[in-house]
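All protein chains but one are shown at their positions in the complex.
So, chain A:
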Amino acid sequence: METVTHFTHVLLDGDQEKAWEYVVNEVENGTSTEDIFYQLLTPAMVEIGKKWQENEITVADEHLATTTCDFTLARYKHEIILPRMKNTPTDQGKALFFCVEQEEHDLGIRMIAQIFEESGYEVRLMGANLPVEFVLTMAVNWKPDIIGMSASMLRQGEKVPSYIQRLMERFEDIELLIGGRFLSLPDQLLDKADDSKVTMIQEGSELSAWISNRAKGGK
(Lines give C-alpha, C1' and ligand atoms only; values in the text may rest on other atoms or scores of the structure.)
Protein backbone atom coordinates (compact mmCIF):
# COMPACT_ATOMS: atom_id res chain seq x y z
CA MET A 1 0.00 0.00 0.00
CA GLU A 2 2.81 2.34 0.91
CA THR A 3 4.54 1.42 -2.33
CA VAL A 4 1.42 2.47 -4.23
CA THR A 5 1.42 5.88 -2.52
CA HIS A 6 5.09 6.40 -3.38
CA PHE A 7 4.61 5.18 -6.90
CA THR A 8 1.65 7.57 -7.33
CA HIS A 9 3.90 10.50 -6.43
CA VAL A 10 6.59 9.30 -8.80
CA LEU A 11 4.04 9.23 -11.64
CA LEU A 12 2.75 12.69 -10.73
CA ASP A 13 6.33 13.96 -10.76
CA GLY A 14 6.71 12.53 -14.25
CA ASP A 15 9.88 10.74 -13.13
CA GLN A 16 10.22 7.98 -15.72
CA GLU A 17 13.48 6.57 -14.41
CA LYS A 18 12.22 6.32 -10.84
CA ALA A 19 8.96 4.72 -11.99
CA TRP A 20 10.94 2.13 -13.92
CA GLU A 21 13.11 1.44 -10.85
CA TYR A 22 9.97 0.60 -8.84
CA VAL A 23 8.79 -1.81 -11.51
CA VAL A 24 12.19 -3.48 -11.92
CA ASN A 25 12.38 -3.87 -8.17
CA GLU A 26 9.04 -5.71 -8.20
CA VAL A 27 10.19 -7.91 -11.08
CA GLU A 28 13.36 -8.81 -9.19
CA ASN A 29 11.27 -9.73 -6.14
CA GLY A 30 9.44 -12.22 -8.32
CA THR A 31 6.18 -10.27 -8.56
CA SER A 32 4.09 -11.46 -11.52
CA THR A 33 3.08 -9.19 -14.39
CA GLU A 34 -0.56 -9.40 -13.25
CA ASP A 35 0.35 -8.28 -9.74
CA ILE A 36 2.52 -5.42 -10.99
CA PHE A 37 -0.31 -4.21 -13.24
CA TYR A 38 -3.23 -4.83 -10.86
CA GLN A 39 -1.58 -4.07 -7.51
CA LEU A 40 0.81 -1.25 -8.43
CA LEU A 41 0.10 0.53 -11.72
CA THR A 42 -3.71 0.37 -11.62
CA PRO A 43 -4.18 1.45 -7.98
CA ALA A 44 -1.73 4.32 -8.56
CA MET A 45 -3.75 5.56 -11.55
CA VAL A 46 -7.01 5.15 -9.59
CA GLU A 47 -5.45 7.19 -6.80
CA ILE A 48 -4.57 9.91 -9.33
CA GLY A 49 -8.19 9.99 -10.53
CA LYS A 50 -9.31 10.40 -6.91
CA LYS A 51 -6.89 13.24 -6.40
CA TRP A 52 -8.56 15.12 -9.24
CA GLN A 53 -11.97 14.49 -7.70
CA GLU A 54 -10.50 15.80 -4.43
CA ASN A 55 -9.38 18.97 -6.21
CA GLU A 56 -5.77 18.18 -5.25
CA ILE A 57 -4.39 18.00 -8.78
CA THR A 58 -5.30 19.35 -12.21
CA VAL A 59 -5.95 17.52 -15.45
CA ALA A 60 -2.51 18.65 -16.63
CA ASP A 61 -0.97 16.70 -13.70
CA GLU A 62 -3.09 13.74 -14.67
CA HIS A 63 -1.83 13.85 -18.25
CA LEU A 64 1.77 13.89 -17.08
CA ALA A 65 1.17 10.89 -14.79
CA THR A 66 -0.59 9.04 -17.61
CA THR A 67 2.30 9.55 -20.06
CA THR A 68 4.75 8.42 -17.40
CA CYS A 69 2.72 5.27 -16.73
CA ASP A 70 2.38 4.75 -20.49
CA PHE A 71 6.13 4.93 -20.93
CA THR A 72 6.66 2.49 -18.06
CA LEU A 73 4.28 0.04 -19.73
CA ALA A 74 6.02 0.33 -23.10
CA ARG A 75 9.33 -0.32 -21.41
CA TYR A 76 7.89 -3.27 -19.50
CA LYS A 77 6.84 -4.89 -22.75
CA HIS A 78 10.23 -4.50 -24.40
CA GLU A 79 12.48 -5.20 -21.44
CA ILE A 80 10.48 -7.80 -19.51
CA ILE A 81 7.78 -9.50 -21.55
CA LEU A 82 9.45 -9.83 -24.95
CA PRO A 83 12.69 -11.35 -23.55
CA ARG A 84 10.59 -13.74 -21.45
CA MET A 85 8.62 -14.83 -24.49
CA LYS A 86 11.60 -15.17 -26.81
CA ASN A 87 11.66 -18.94 -26.90
CA THR A 88 8.03 -19.57 -26.07
CA PRO A 89 5.56 -20.38 -28.82
CA THR A 90 2.65 -17.99 -29.39
CA ASP A 91 0.15 -20.73 -30.04
CA GLN A 92 -2.83 -19.83 -27.88
CA GLY A 93 -4.59 -17.87 -30.61
CA LYS A 94 -4.90 -14.33 -31.87
CA ALA A 95 -6.29 -11.56 -29.70
CA LEU A 96 -7.29 -8.06 -30.82
CA PHE A 97 -7.76 -5.20 -28.35
CA PHE A 98 -9.09 -1.64 -28.54
CA CYS A 99 -11.02 1.11 -26.75
CA VAL A 100 -14.45 2.08 -28.08
CA GLU A 101 -15.02 5.32 -29.97
CA GLN A 102 -14.12 8.53 -28.11
CA GLU A 103 -12.61 6.56 -25.25
CA GLU A 104 -9.10 7.86 -24.73
CA HIS A 105 -8.28 5.93 -21.55
CA ASP A 106 -6.23 3.10 -22.99
CA LEU A 107 -3.81 2.25 -20.18
CA GLY A 108 -6.02 -0.60 -18.98
CA ILE A 109 -6.41 -2.27 -22.35
CA ARG A 110 -2.67 -1.94 -22.93
CA MET A 111 -1.99 -3.85 -19.73
CA ILE A 112 -4.48 -6.53 -20.76
CA ALA A 113 -2.82 -6.83 -24.17
CA GLN A 114 0.53 -7.44 -22.49
CA ILE A 115 -0.92 -10.06 -20.18
CA PHE A 116 -2.29 -11.90 -23.21
CA GLU A 117 1.08 -11.62 -24.89
CA GLU A 118 2.74 -13.19 -21.88
CA SER A 119 0.14 -15.96 -21.93
CA GLY A 120 1.25 -17.08 -25.40
CA TYR A 121 -1.20 -15.17 -27.60
CA GLU A 122 -0.47 -13.33 -30.79
CA VAL A 123 -1.70 -9.85 -29.87
CA ARG A 124 -2.73 -6.76 -31.81
CA LEU A 125 -3.47 -3.62 -29.88
CA MET A 126 -5.40 -1.03 -31.83
CA GLY A 127 -5.44 1.52 -29.04
CA ALA A 128 -7.85 4.26 -28.04
CA ASN A 129 -10.91 5.67 -29.74
CA LEU A 130 -11.60 3.04 -32.39
CA PRO A 131 -14.80 3.25 -34.47
CA VAL A 132 -16.48 -0.11 -34.98
CA GLU A 133 -15.77 -0.04 -38.74
CA PHE A 134 -12.03 -0.15 -38.05
CA VAL A 135 -12.51 -3.15 -35.77
CA LEU A 136 -14.55 -4.96 -38.40
CA THR A 137 -11.96 -4.30 -41.14
CA MET A 138 -9.14 -5.47 -38.92
CA ALA A 139 -11.06 -8.55 -37.82
CA VAL A 140 -11.88 -9.53 -41.41
CA ASN A 141 -8.24 -9.25 -42.44
CA TRP A 142 -6.46 -10.55 -39.39
CA LYS A 143 -8.98 -13.17 -38.23
CA PRO A 144 -8.60 -12.96 -34.44
CA ASP A 145 -9.95 -15.63 -32.07
CA ILE A 146 -10.60 -13.11 -29.33
CA ILE A 147 -11.61 -9.45 -29.40
CA GLY A 148 -11.30 -7.43 -26.21
CA MET A 149 -12.83 -3.97 -25.84
CA SER A 150 -12.65 -1.41 -23.10
CA ALA A 151 -14.55 1.69 -22.04
CA SER A 152 -13.89 3.83 -19.03
CA MET A 153 -16.43 6.65 -19.08
CA LEU A 154 -20.16 5.99 -18.82
CA ARG A 155 -20.92 7.79 -22.07
CA GLN A 156 -18.44 5.59 -23.96
CA GLY A 157 -19.65 2.48 -22.15
CA GLU A 158 -23.08 3.10 -23.61
CA LYS A 159 -21.60 2.31 -27.02
CA VAL A 160 -20.42 -1.16 -26.01
CA PRO A 161 -23.70 -3.03 -26.72
CA SER A 162 -23.71 -1.85 -30.35
CA TYR A 163 -20.10 -2.99 -30.75
CA ILE A 164 -21.04 -6.40 -29.35
CA GLN A 165 -23.98 -6.64 -31.72
CA ARG A 166 -22.02 -5.60 -34.83
CA LEU A 167 -19.17 -7.99 -34.03
CA MET A 168 -21.38 -10.93 -33.11
CA GLU A 169 -23.55 -10.76 -36.21
CA ARG A 170 -20.43 -10.71 -38.37
CA PHE A 171 -18.22 -13.24 -36.59
CA GLU A 172 -19.84 -16.26 -35.02
CA ASP A 173 -16.75 -17.86 -33.55
CA ILE A 174 -14.94 -14.91 -32.04
CA GLU A 175 -14.96 -14.66 -28.28
CA LEU A 176 -15.61 -11.18 -26.91
CA LEU A 177 -14.16 -9.77 -23.72
CA ILE A 178 -15.65 -6.59 -22.25
CA GLY A 179 -13.80 -4.62 -19.62
CA GLY A 180 -13.14 -1.18 -18.23
CA ARG A 181 -14.18 1.07 -15.42
CA PHE A 182 -17.68 1.71 -16.82
CA LEU A 183 -18.74 -1.82 -15.83
CA SER A 184 -18.45 -0.86 -12.17
CA LEU A 185 -20.54 2.32 -12.52
CA PRO A 186 -24.02 2.02 -10.97
CA ASP A 187 -25.74 3.57 -13.99
CA GLN A 188 -24.35 1.36 -16.70
CA LEU A 189 -27.05 -0.62 -18.45
CA LEU A 190 -25.16 -3.48 -20.09
CA ASP A 191 -26.91 -6.71 -19.17
CA LYS A 192 -24.97 -9.66 -17.96
CA ALA A 193 -24.87 -11.22 -21.39
CA ASP A 194 -26.00 -14.83 -21.28
CA ASP A 195 -24.16 -15.54 -24.50
CA SER A 196 -21.22 -17.86 -23.87
CA LYS A 197 -19.16 -15.93 -26.42
CA VAL A 198 -19.29 -12.69 -24.43
CA THR A 199 -17.53 -12.32 -21.09
CA MET A 200 -17.53 -9.27 -18.82
CA ILE A 201 -14.30 -8.76 -16.93
CA GLN A 202 -14.41 -6.52 -13.87
CA GLU A 203 -11.50 -7.87 -11.85
CA GLY A 204 -8.04 -8.97 -12.89
CA SER A 205 -8.61 -12.29 -11.16
CA GLU A 206 -11.59 -12.95 -13.45
CA LEU A 207 -9.34 -12.46 -16.47
CA SER A 208 -6.62 -14.76 -15.10
CA ALA A 209 -9.28 -17.43 -14.51
CA TRP A 210 -10.66 -16.94 -18.02
CA ILE A 211 -7.22 -17.27 -19.59
CA SER A 212 -6.24 -20.39 -17.67
CA ASN A 213 -9.65 -21.92 -18.31
CA ARG A 214 -9.27 -21.31 -22.02
CA ALA A 215 -5.75 -22.78 -22.01
CA LYS A 216 -7.23 -25.98 -20.59
CA GLY A 217 -9.70 -26.00 -23.44
CA GLY A 218 -12.63 -25.31 -21.12
CA LYS A 219 -15.40 -22.79 -21.57
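Please note the rule applied: a contact is a pair of C-beta atoms (placed from the backbone, for glycine too) under 8 Å apart; a residue touches a chain by one contact, two chains touch by 3 or more; residues count from 1.
Note that contacts and distances are computed from a predicted model.
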| item | value |
| --- | --- |
| The complex's invisible chain, by UniProt name, from "Autoinducer 2 import system permease protein LsrD", "STAS domain-containing protein", "PucR C-terminal helix-turn-helix domain-containing protein" or "Proton-conducting transporter membrane subunit" | "STAS domain-containing protein" |
| Touch criterion as defined above, residue of A:24, A:136, A:153 or A:200 at the omitted chain | A:153 |
| Contact residue for the chain not shown (choose from A:12, A:69, A:128 or A:151) | A:128 |
| Touch list for chain A against the chain that is not drawn | 52-53, 55, 58-60, 63, 104, 124, 126-129, 138, 141-142, 153-155, 187 |
